[in-house]
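Excluded from the complex is one protein chain; the other protein chains are retained at their positions.
Take a look at chain A:
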Amino acid sequence: MENKTVNFMRLLSEDSTHSTVSSDSCEYYQTEIFDLLPSIQASRPEQSRKPSEAYQDGPVPGEESIHGHLSSGPRDKAPTQPLRNMVICIQGKRSVRDRRKMQISDIGFWVSWRRSQSITMKRVWEQMGGALSGLLPWQHTLHAIEGRYGFGVKAYFVLLRYLVNLNLLHCALIFGFIVGPTIFYGRSKSSEPLKFGGNDSVLDFFLGSGYLDRSPVFYCFYTPGSLNMQCLNTPLLYLAGILTILFLTLILVVRRTTVGYKHTWMLGKQYSMNVSYKIFCGWDFTIQDPAAATLKHSFIRNDLKLFLEEQSFSLREAQRTLGQRVRLYLLRFFLNLLVLSLLGGAFYLIYFATNKSQDQGIPGERQWLVILVLQYLPPITISFVNLLLPHIFRKISSFEDYSFTMQVNATLVRSIFLKLASLGIYLFFIFKHLKDQSQCLENLFGREMYKLCIFNFLTAFCNAFFLNYPRKLLQEKYPSSLLAQLWGKQCFLVPFNVLDLVYIQTVSWVGVFYCPLLPLIGVVTLTATFYIQKFSVLRCCVAEQRMFRGSSSSVLFHFMLLLGLLMAVATLGFNLYQPREPACNHRFSCGPFGNGQNVFNVTGVCVDSLPSPAQSTLSYLNSSAFALPLILAEIIILTSYVSRGRANQKAIERLKDMLVMSSSDKRFLVKQHTTLLRRQRNPCRVRPAAIEENQRLPPES
């Protein structure tokens, strides 16, 4: 439809705003024809459609005196309307009832029992639904957090809970595919036993060497055991387990991203921007608890503040002159250059740290502390860079004069690029260094991922207890001291915490092939992180005064998770396709793919054992003759969806306009009908007024 705004003025006459021909009020629902309208009749399920005794005479004087201000001129409607639904007080309903002499006056025991049963059942269902949603872990905490700090902070905790569930799923799959078969079918005879002795120490838990090296935590533990069929052996199960995990995760994360996108960006506009819903339907009348009432007040206040924030920004944006705009774009260009240079510097620092840490030196020459620090140097550098730079990005984005939501999202995008790229560079340099090693490569790689996870958790722990809590104590005890004023009050910075989550989850996915128990470690650390962050938010932070639209950010969170997953898959694929040098593993069989076997050998053996139609199908699917039609089909399907979506959007707009128009028509006709009817009824009372009004105010049509 070409014209977006429908002109309503052509329907406006005095009748729209007040009645010029009758002194009775023209309340829409009190007109005679209201109950006969088909739309009203359709919405009344319980009616006795008996032939009506026409009560078309005017208001009974007795009734009018009772009601006072509540209902001016009650209309005794046709007996099809149930008494309870009438908008008059009980005295009036009583007299109407007496006058109607309704046959169904005696409601009877059976009907009332049925009604009370249905009410009880409804309440039971509601309670069950409430109990089920309370079973979701930490639901109360999330609700309280949302009330105090807004939707954005809650989105972080929701993501945390989602990742815990995801990791639990991974653990279940790993147990089924990898750990289970090894327990039941044993390992190969040449594996080293699992005992605590020799050079092992507690430090191994942090370094991932020694005792931990031989434990089920790492890849080398899972040597092929007695399960040795062609298509069902431990190496194949191991591979299948990892691939299932990655594939399932891909489906889940993509689904969550698209669902979030649909909800927030396409439908969300209607409800979240609609201020009148919040005002009129926002308050929950069932609230009886003072704490819940305060929570609800802050909900509503936060929503309104968000709306006001966006309004003021769009006002400011519209008022920019051309010169201001040019200056702003130039400023943004330079700031982006600054961001790029900072990123380059960070990457060089990480390269330097990786080089330093791989330089082992003579074993035994150095103190254990120095060894620990050197081993952890790359994670320390990465964490330092990831701690410092996002704050700098946040400061930079505040100069770029975007709306607050846009600022948060821009910082988010830059920081995620920083984190994932730094991880990628770290992995790249590890690969290069590890090629020269003679030990079990996979274990070394797994060890690096393990160290990253452990270190991240320790950082979060120290941050909460040794940084945030003292800061809060400082604010409370000495609010006017110089340190307190420099440091300032702290708020829970959602973007940075979310980046941590995404980063750790990506590390977990990259490392799951080499360190199968990483999801289990992930579950434990994420649960601990939940309580640490809950403590940090509820005790140490104040509510942020500026609200940002958290729903758009939560879509971004899931998208970043997807990016991390893709990076993990790419790394794994790259690793598996690497040719293995036979000299590396002549010493001992390392993991499921030891003894000169690799992924392709194992899968090749399995495929050869399949019947020949299956083999030829598989080889066809593998070839490029299949890829081209597949791509073509995908393009066609996508195009059809997109065009259907656009056509639907246009249809929605047309229907909305039609709806508004027909309701205006309906109102107009109802008013006309009523005034004509009243004119008929009271000709002498009404006409002089009508003539006077018509002379003074010409109709505006």
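Just so we're on the same page, contacts are C-beta pairs under 8 Å (C-beta built on N, C-alpha and C of every residue); 3 or more make two chains touch, one makes a residue touch a chain; residues count from 1.
Basically, contacts and distances are computed from a predicted model.
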Complex member absent from the view - protein name from UniProt, among "Calcium and integrin-binding family member 2", "Glutathione S-transferase", "Palmitoyltransferase" or "Golgi pH regulator": "Calcium and integrin-binding family member 2"
Which residue of A:V259, A:L308, A:L473 or A:A570 touches the chain not shown here: A:L308
Residue of A:Q288, A:Q367, A:S480 or A:Q680 in touch with the missing chain, whole complex considered: A:Q288
Sole residue of A:K122, A:R320 or A:K356 that reaches the chain not shown, by the stated touch rule: A:K122
Interface with the undisplayed chain - residues on chain A: 8-9, 11-12, 16-17, 25, 27-29, 40, 43-44, 67-70, 83-85, 87, 89-91, 93-94, 97, 102, 105-107, 109, 112, 115-116, 119, 122, 271, 274-277, 279-290, 292-293, 297, 300-301, 304-305, 307-308, 311, 660, 663-664, 667
